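What follows is a single structure, and I will ask about it in a moment.
Here the complex is missing a single protein chain, while all its other protein chains stay put.
When the chains are written out, they are named A, B and C in that same order, and each has its own residue count from 1.
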Amino acid sequence: MSVDVTTVLAGTSFPNPVFTASGCAAAGQELHQFFDVAGLGGVVTKSIMLNARSGRATPRMAETPSGMLNSIGLQGPGIEHFLDHDLPWLAERGARAVVSIAGGSVEDYALLASQLRGRPGVAMVEVNISCPNVEDRGQVFACDAKASSGVVNAVRKNTDAGIPVFAKLSPDVTDIVGIARSCVDAGADGLSMINTLLGMVIDTTTMRPALAGITGGLSGPAIRPVAVRCVWQVHQALPEVPILGMGGIRTGLDALEFLLAGASAVSIGTVVFGDPTAPVRILDELTRALEERGIERLRDVVGLAHRPPRTVVPEEPDPVGDDLPAAVVLDEPARAEVPS
Amino acid sequence: MSVDVTTVLAGTSFPNPVFTASGCAAAGQELHQFFDVAGLGGVVTKSIMLNARSGRATPRMAETPSGMLNSIGLQGPGIEHFLDHDLPWLAERGARAVVSIAGGSVEDYALLASQLRGRPGVAMVEVNISCPNVEDRGQVFACDAKASSGVVNAVRKNTDAGIPVFAKLSPDVTDIVGIARSCVDAGADGLSMINTLLGMVIDTTTMRPALAGITGGLSGPAIRPVAVRCVWQVHQALPEVPILGMGGIRTGLDALEFLLAGASAVSIGTVVFGDPTAPVRILDELTRALEERGIERLRDVVGLAHRPPRTVVPEEPDPVGDDLPAAVVLDEPARAEVPS
Amino acid sequence: MPLQVSGEVLSIKRVGAYQSLTVIAPGIPELTRPGHFLAVQVGGPESSMLLRRAFAIYAVKDRGVYGGTVEFVFAVHGKGTAWLSARRPQDKLDVVGPLGKPFRLPKAAVNVALVGGGYGSAPLLPLATALRERGCRVDVVLGAGSADRLFGRLEAKRIGSSIVVTTDDGSTGQRGRVSDVLPAVLEKNATDVVYACGPMAMLKAVAEQCAERGIPCQVAVEESMACGIGVCMTCVLPVVGSDGLTRMVRSCVEGPVFLGDRVRWDEVGTVPADAVGAPGGPR
Partner (left out) sequence: MPLQVSGEVLSIKRVGAYQSLTVIAPGIPELTRPGHFLAVQVGGPESSMLLRRAFAIYAVKDRGVYGGTVEFVFAVHGKGTAWLSARRPQDKLDVVGPLGKPFRLPKAAVNVALVGGGYGSAPLLPLATALRERGCRVDVVLGAGSADRLFGRLEAKRIGSSIVVTTDDGSTGQRGRVSDVLPAVLEKNATDVVYACGPMAMLKAVAEQCAERGIPCQVAVEESMACGIGVCMTCVLPVVGSDGLTRMVRSCVEGPVFLGDRVRWDEVGTVPADAVGAPGGPR
């Protein structure tokens, strides 16, 4: 049996659901040394800002149990350089670029989006709203529903109609469903989640914060349960909204976990640092996992874990009735209690 | 050199800063098989409720990368049984009981606190506010400043004057400093942090949530960077408020990290499951770490990582000037940039 | 009174589909009774796996050349047991034990049947020896999915008064389940007491067959455990107490051995509505 792994995000088709994660794959060139980045679902670029930016002082990273902290400070060459060099490189190779943009004000985001208009190779725009709002005492956009929707609205308005705009949510909020709803109401076609959790390490030798930036973003498998929970909650509340899921995905089964929770595609971030070929391995493992479970189309597992065990039926009436994977039709007493 | 490891939490002295964590040591009896629980700073009990409670269905746990999820549902025998059996047992052995209480309404908490009045052995009360408020559509108290302060206020009012009341904060909020402030304003003598992060695992074989309760609390070393960040932020904002720090402490150096961030004592939780003697080992490792750093009194490192490297001076004028640990007087260029 | 021992692997060997690992863990053998279990740290100091793995104790030696040793038998199931299966002699292994409540032995020399499923026979073999020493007749029923998943068949043959073997695939013994053959065994040998260890479904079937016949039985259950020492409350199942009330009890300290007729088998994995502390239930 061969599995149909294509996926659709807000009307745009992708050949498979495995993407890179913003800030963990630069703009694709480096990983292309290890595998063909056009073979991925999409390449999510490092968040691009209007101007060149030096980022923060070093140390910028600390390894933590099953994770890491980073405090890069969005170092990058600015959108012009990106449009002149990185985007054409991706387009030439047939890679689908998901351009992540970041700014300090609603206007920044609007300008960035309008600069992406009509550019070949842009498959999608991801709005990194985990940035401090310079106009509001450095409050992070993603932590406030109104600020988030202001940014998303501006980006949606300035983006080509056929290009999906995904808002990237932060888990560091009391009510992620509320923020998700605001973003969708403001025009987001989908949601990327999750960004890193705010964390910190203190160096017990120097007895000072380990990062020059003091706090940093926690990523990696350590945060996976938080990410899966966020995807689950938002898919539960907004089942029609496509989700690009991420946070600590290391294996094909981890990717499957996100799909089952409600993501239509996944991004592979931190794990790439330790395993540069991880995205292709994960796609492979995921495909095999679906095959083993007798699933013919990846789309069929999106959000599957939400459905009560007994009500899962094949979408087309199945006269034979036994090619339904045994695992789907559960009937152990241990599961009967699961609240819905 | 011998290190003075005593610590003071809101006027109450403890012989050392290593406590158990609520829900990870029952009421002390089981760990007493491995070491004398009276040798700990304190024994934080499993959160006690008014009545017996059966908890949630199983499965109640899932192992995650460097952590675990739990969904126990506060199973316990209720306060009466606790007062009749567990508290006297702790008191007889000379252990300092930090009684954690949990309820579904402000009144529950008030009743629990009043029942603890005048009971020998109670060294401190920890208020677990990460419980659903039955009077407010199951909203978790800890996620709302007003709800938190209502509970804390009621507990403080009903607790003996000499007994510190600590509010235990959840990290699942946008603004932990705001919640901390409300609790302190409402009468909390100190803060315990952090409780678990809301997480979830999906079993890729059954393709259903791994826990019967669907979501669960994430704990263990995976969350340590989030916990240290919370302690840091709250100590920064409220330097006079004592903190009982916890979240993934596995070694003496981990404990030191919390002290440097601003905690005056620490709780050891999940790690005890894999290493029942961890609390005594950690106290030992911490004491040695302080010794190696030339620190004479544990109190002197509380919050030390907040002070700019150059301004650290011994509290008493030091004529010789060279028994100050080299690590404290930093002067590497790499550190000069640290924002304060 | 369990001990935490920083032990060392003495030997590890394949036994059919299982591995048998012997660890040097002084102090533990003296305290161990059949039915006790061991909790083993896995993955090494920088492992992402925090929790111990539980294994029934198979054999102990009070003192050998190396001090006391403890042997357990395991199947590779997930990450932790995969790591265990790669241990070699002299590797460090931190173990806690003996844990739990062991099997209670009959005072008199009665007729006993032991029912083991898969590696569940491991704790029954030392039990068989103890029972024989008390003069009991010991009939053994062993079942497994296939021949390579039967553990201790020869040893059972040697110790037991009789032995019946079943496999799901019929690769050896009778094709079927232990519950297919148990009634005949109980009848033929006028069994007074039954002990069982194996998968939950098997324990349930055995407990029901015993209940029908009024034969007391003790079963060793296997619930997912985070701590193994009674502090975490993850390992509970609904059990009826001597006062007739159902409680969610910890299988690590109040079990893993329970009286078969006390477990609410149909409600394992749930909180029965009449359990103490259940929403709306007794307090």
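Everything that follows uses one rule, which is that contacts are C-beta pairs under 8 Å (C-beta built on N, C-alpha and C of every residue); 3 or more make two chains touch, one makes a residue touch a chain.
Quantities reported herein were computed from a predicted structural model and do not represent experimental measurements.
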Task: Among the chains presented, those that the missing one touches - done: A, B, C
Task: Which residue of A:S66, A:S100 or A:T287 touches the chain not shown here - done: A:S66
Task: Touching residue (missing chain; options A:I48, A:I129, A:A212 or A:L298) - done: A:A212
Open item on the list: What does the interface between subunit A and the hidden chain look like in terms of residue numbers?
Closed with: 23-26, 30-31, 33-34, 46, 51-61, 63, 65-68, 70, 72, 75-78, 212, 220-221, 270-277
Open item on the list: Contact with the hidden chain only, please: which subunit B residues?
Closed with: 65-66, 221, 332-337
Task: Absent chain, residues of subunit C that touch it - done: 43-49, 79, 83
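Just so we're on the same page, only the chains that are shown with their structure count from here on.
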Open item on the list: Need the most distant chain from subunit B, centre defined as the mean of C-alpha atoms.
Closed with: C
Task: Closest chain to global C-alpha mean, per-chain Cα centroids - done: B
Task: Distance from the mean Cα position of subunit C to that of subunit A, given in whole angstrom - done: 45
Open item on the list: Report the inter-centroid distance (CA atoms only) between subunit B and subunit C in whole Å.
Closed with: 36
- [ ] Provide the list of subunit B residues touching at least two other chains, using ranges where the numbers run on.
- [x] 57-59, 65-67, 212, 220-221
Task: Residue numbers of subunit C (touch at least two other chains) - done: 48, 268-271
